[in-house]
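Here the complex is missing a single protein chain, while all its other protein chains stay put.
The letters A and B name the chains in turn, as written, and every chain counts its residues from 1.
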Amino acid sequence: MVKGKSLLIGSGISVAIVILFVCFMGALDVKALSKTPDDTQPIMFRPDIITFDNMEVFGKLEKTKAIFLHDQHTDALEKINKDCTACHKTENGRMSQKFMRLKDISREELTKIYCDNCTKCHTEMIAAGEKAGPVKCDECHKERPSIQSSRVPMGFDKSLHFRHYRAQDNKCDRCHHEYDKKSQKLFYAKGKEGTCRYCHKEEPEGDATVKVISMRFASHLACIDCHQQTRAKHMDAGPLRCAGCHDAQEQLKIEKVKHVPRLKRGQPDNVIIKTGDEKGVIPSMMRVPFDHKAHEAYNDTCRVCHLASLESCATCHPLDGSKKATKNGREITLETAFHKRGHQSSCTGCHESKQQDKNCAGCHAFMNKTRQQESAACLRCHMIPLPERTGELSTSKAAKMARLMPQLWKETFGPIYKVDVPKTVVLKDLVNQYEPAEYPHRKVFDAMVKKLDGSKLAQYFHYDDTTLCRGCHHNTPAAGKPPRCANCHDKPFNEDNLFRPGIMGSFHQQCLGCHQKMGVEKYTGCISCHKERKKES
Amino acid sequence: MSISRRKFLGWVGAAGLSTTIGKSANAATNKQFTGYPKSFAILHDTTLCVGCRSCEAACNKVNDLPQPDKPFTDLSVLETKRRTTTTGFTVVNKYDNPKDSQNPVFYKKQCNHCLEPACASVCFVRAFKKTKTGAVTYDSSVCVGCRYCIIACPFEIPTFEYDQVLTPRIRKCTMCYPRVIEGLLPGCVEACPMEALSFGKREDMMTIARERFRKYPDRYVDHIYGEHEMGGTSWLYISGTPFNKLDMREDLGITPAPQLTAGALSSVPMIVGLWPVLLAGIYAVSKRKEKIAQTEKQQALTSALDKERPDESDIEEES
Partner (left out) sequence: MAQVTTAERKSIFSLFNLIALIVLGVGVYITYLRFTGGLAAVTNLSDYNPWGIWISFDLLCGVALAAGGYVTSSAVYLFGMKEYHSAVRPAILTGFLGYALVVLALQYDVGRPWRLPYPLVVQQGTTSVLFEVAICVATYLTVLFIEFSPAAMEWLGLKKARNIVVKLTILLTIFGVVLSTMHQSSLGSLFLIAPSKLHPLWYSPYIPIYFFVTSIIAGLSMVIFESTLSHRFFAFKMDETHLKEANGVTLGFGKAASYVLAGYFAIKVMGLASGNQWHYLKTGYGTWYLVELLGFVALPSLLYAFGVRTKNLTLIKFTSVLAVLGVILNRFNVCLIAFNWHLPSSERYFPHWMEIAISVFIVMIGLLLYRFIVTRMPILYEHPDYKDAH
């Protein structure tokens, strides 16, 4: 029978151990204790990751997809004076993008090609005393790889295009081609050049007879091939490594030509926008003149507007839509194509995105995005009277009209108000903790007018000074003397007018909100606008 | 101790009757309280808050709280994350804005005046009350100071005056109940220069929030925090930054707090009703087994004696 004393001592020691455990727990970072193993692996980011997924066409995969770092291998092969042909076979003068083969035949064959060739090379290098990749299955087919892709897509903008065709002595046929289904050959069609993406999409398309390769394939085939051949001639060329195009930092290093000369492809300078009425559909709104030449300069690529072809918009987007342009099965009508908010290709969408600029956001950030525009706004674009005969659209007379109408229309726009902006406005509606605020109205107004100088778009739409007034004096018609804020904004939390802030909230939301959006740091504290009121008591 | 059938039934009956004494606990319920009609709520729009701390100053003044070490105009306190204290019913905290690194996000934290408050559910002296105005008020005249409410509050709001000996109270935002019943605005709401706090009927606050989402879809995360969290609160939040980046827990669920203990409490009448029956039954069974064992022992003894002395039965009859 155990003695009570030793039992006591024993239990005392156990209690001490427990208390020590508790202290230990208290000393540890408790958040770290709760981490699951997944959270603790460091992640490496690389732009040159290729995941081998070609076997998927042959059925369900047995192992996880192996990750391949292309640049790592390019660099390693360069060190031992080997080039692309070490892994890529050539066919018809062009290098195949596949590894050690020209076609995918069968699952067994693919497995053999990859596993045998990879491990062979790695084993050889290890035997030679070099650092090399894995030789065991699990080292390639990792369960949970700790590498993530940092690959950014590469684009071809006007500047890069200019540099390329300058280097090719303006020979467009070097890259641009069309495909003839009958002869199953590629050929060059002058006047029909467009971006590669018009035919080469994200995924390969077509049927068994005619396959249009994916953009990924096509661009690497065209670009890498050409760069390789050019370098072989000891001339300067674009990158061969993945990171050269697809790394975010490297992309910033690409030389940008400041003034790209206009690319001539038979496009008009000024045009009246077609609505598909060549096909007999008669539009009912006034026509819109469009300065195509100016707009070319505002964008980096043609594809921003010309999504699928370089023809006029109405070719794919007639008034009542066509099957050529659908989204989720729905035909995109002309109205949507030109007015859709939030979409860079539509007129309204692009113009609206410019309003987010720091110089504009002070007023524009607070405008209701879903508001119904007043009809005067429509008239800023819809101004050409309907022609008697549609034939007049394509004549030079129409082009002249398109060029001159916007300037003429400005004068026929209704009364231009003379704005007499007061120098200072004393806001004394809420004097309590603070003295009245003295608002230098004229100074602010003049600064706004000055900001318009930088932007033709802004100048066009702010057609008279009262437009600017209504940035702050909102929800009222245009007038030479707009109403005071306090005329509409009084006590807050009015049940009958839920969405209207009270006077204090209105002042601060308007002023501070604008200052915040426009980066005005000087006037953000309370006393920068109104001094503190010294209380008597 | 042997017990007759009559006695046994008597005891069981008494035990059963005794369970009818005492108040019934209205704990188990599937109903959800969606707020008193026309009760008030406050909408906090964090995209409007500029972190000026006027609300903290006003709260301090309205509730006669002692002045803090650093004045309310000192914005350096925003560099650390603070919580509510016995002298600060509300705090404003600053967070990074992933959309705009120049303009941080500010968020005002205080009691959320839940529709079904956890504090009111767990207080064993009913010191908390969900009033018709929407405010959850605290009555210090019955509070025992057990601090279960602090354990229960999922938003970690109530604070306790640990340094008080005779009158330690729980302290938290009152939604300025005395002011609201007089038709005034809560102190913080009245003071906010940006109207980042809107006051009105809960339904109206939701309408305002939805309208702001509709008008400025890029500005807001499409979620009203407090609409359903913990069964719904009377302090609603809308924000341009995901709520978990503002230290607002998004894993609290929508179950109102009282429902979490409703199951356990509903078992009480079951236990009180069934256990006595069960235990009395066990007692009866064990007594019966004892009796049978005794009888069998007697019988064995008798038969053994009979075997031993078969012709002494007349002696047996005497004893």
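Worth a mention:
Going forward, contacts are C-beta pairs under 8 Å (C-beta built on N, C-alpha and C of every residue); 3 or more make two chains touch, one makes a residue touch a chain.
Computed from a predicted model, the values in this text were never measured in an experiment.
Contact with the omitted chain, checked across B:179, B:245 or B:287, is made by B:287. Shown as candidates are B:92, B:118, B:173 or B:192; the residue that touches the absent chain is B:118.
The residue from B:42, B:59, B:135 or B:152 that touches the chain not shown here is B:152.
What subunit B contributes to its contact with the hidden chain is residues 1, 3, 11, 14-15, 23-27, 83-85, 118, 120-127, 142-148, 150-152, 154, 156, 158-168, 249, 251-253, 257-258, 260-261, 263-265, 267-268, 271-272, 275-276, 279-280, 282-283, 286-287, 289-290.
Definition applied: only the chains that are shown with their structure count from here on.
Subunit B has its Cα centroid 48 Å from the Cα centroid of subunit A.
In the complex of the two chains, the subunit A residues touching subunit B come out as 368-371, 492-493, 495, 498-499, 501-502, 504-509, 512-513, 516, 519, 524, 526.
Residue ranges of subunit B in contact with subunit A, taken from their complex: 48, 50, 52, 102-103, 185, 189, 192-195, 198-201, 204, 207-208, 211, 214-218.
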